[in-house]
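A single structure is presented below for examination.
Every protein chain but one is kept in place in this view of the complex.
Each chain carries a letter (A and B) given by its place in the written order, and its residues are counted from 1.
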Amino acid sequence: MKSLTEYMWFNTKKDKEFVNITDDVQKVVTKSKIKEGLVLVSAMHITAGVFVNDEEDGIKSDLMEWAEKLAPFRRDYKHHNTGESNADAHLKSVLFHHQVVLPVTDGRLDLGPWQQVFYAEFDGQRRKKLIIKIIGE
Amino acid sequence: MKSLTEYMWFNTKKDKEFVNITDDVQKVVTKSKIKEGLVLVSAMHITAGVFVNDEEDGIKSDLMEWAEKLAPFRRDYKHHNTGESNADAHLKSVLFHHQVVLPVTDGRLDLGPWQQVFYAEFDGQRRKKLIIKIIGE
Partner (left out) sequence: MKSLTEYMWFNTKKDKEFVNITDDVQKVVTKSKIKEGLVLVSAMHITAGVFVNDEEDGIKSDLMEWAEKLAPFRRDYKHHNTGESNADAHLKSVLFHHQVVLPVTDGRLDLGPWQQVFYAEFDGQRRKKLIIKIIGE
């Protein structure tokens, strides 16, 4: 069994932003020389997510609006008694899930035609980290 | 390390439908001859999901109603400016998550007594694909 672990850093311009990282993940897969395996792509923060969907501006905007509707910013979260103001980002992280596992077949991400991998920043404008870990052979 | 990759195709009669695929996944596990490992079951479309829950008609109906309540069909999603009308299916895919990873122990899916694996179609009546990939030994 082979494995490779790489980290990516983000510092988004906007507070909330989706970043398409499909090519970055494929680069790690290629570098690993693993032909058959699984690659975990996982946010290392509790106010971010990782998900698979469509590289289309409309749906990305719809998804962000939907996140705000289901896990809205509010002043009165109990978490804010600590001095924080980002409880909504924690909820959004759970809603979107903080990770995906992607199949690797014949050295390539084995995705459907419209599947793209996104890092979902819900509390940005600061340095945040993500792990890409592949195992296989 | 051994691996096996299989694809399943769906063309559901209804636009939205849950399909129990537990036996199909077990067949891939058996065919792989892997005794200890992990199996990824992942939709290859951005308008479908995969989840684990109960084979009981009432809860399946409740789950579909809940999906519609939290990610409703609406005409005014921005995604629909592309000519599409299925933005709600994208949101439902994120809500349910598009994949699960199942443990394989002694050659069997290591599930709890009521755990069943479902393909969740949110934009059906067309050909859709799913990947089942197992790695282990």
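Descriptive notes on the structure:
By our rule, a residue touches a chain if its C-beta (ideal position, glycine included) is under 8 Å from a C-beta of that chain, and two chains touch if they have at least 3 such contacts.
Note that the coordinates shown come from a computational prediction; the quantities given were computed from them, not determined experimentally.
Interface residues of chain B with the unshown chain, by the touch rule above, are 1, 36-38, 51-54, 56-59, 61-63, 66, 70, 95-97, 100-103, 105, 110-112, 114-115, 135-137. Residue positions on chain A in contact with the hidden chain: 1, 3, 5, 38, 40, 42-46, 70-71, 77-82, 87, 90-91, 93-95, 97-99, 101, 129, 131, 133, 135, in rising order.
In the analysis below, only the chains that are shown with their structure count from here on.
Spacing of chain A relative to chain B, judged by their CA centroids, is 20 angstrom.
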